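Missing here is one protein chain; the remaining ones are kept as they sit in the complex.
Showing chain A:
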Amino acid sequence: MARSTSKDAQALFHSLRSAYVATPSSLKIIDIYVGFAVFTAIIQCGVVSVERGCEKELEITVREREISKKMRKVVYMAFVGSFPFNSFLSGVLSCVGTAVLAVCLRIQVNKENKEFKDLPPERAFADFVLCNLVLHLVIMNFLG
């Protein structure tokens, strides 16, 4: 059973790869862009969760030892917390928003998508730019 599933997984991987190689390069660029945006979003969230975890651990250590004061400082220096919550939020949502908008653009530009045959790619890009503009204006406003 396990062998068959691993085989299947390999076959699946191969077919996925071959299917993806066939996509046009412009779409691949968009994919890389989306991937990067998601990656930065994850980094930001990750930093915060790590930092939160550290805090919890630290609370225990505070009760036990006094040395932790030093440690705490170091931790706070190392990891930028979610303290100005609006900054954190705008950072993450900026990345998520960028990714979402890029996915939308990808959907519209994709020639295999029958629904958007009438939509010229230039128009799609203009919409994308407009939406991004609004998004980042809001984010700059929200950043504080």
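Annotations for the structure displayed:
To be clear about the criterion, a residue touches a chain if its C-beta (ideal position, glycine included) is under 8 Å from a C-beta of that chain, and two chains touch if they have at least 3 such contacts; residues count from 1.
Everything that follows uses one rule, which is that contacts and distances are computed from a predicted model.
The listed options are "dolichyl-diphosphooligosaccharide--protein glycotransferase", "DNA sliding clamp PCNA", "Glutaredoxin domain-containing protein" or "Exosome complex component RRP45", and the UniProt record of the chain not shown names that protein "dolichyl-diphosphooligosaccharide--protein glycotransferase". Chain A meets the missing chain through residues 5, 8-9, 11-12, 15-16, 19-20, 23, 85-86, 89-90, 93, 96-97, 100-101, 103-105, 107-108, 112-113, 115-116, 119, 124, 127-128, 130-131, 134-135, 138-139, 141-142.
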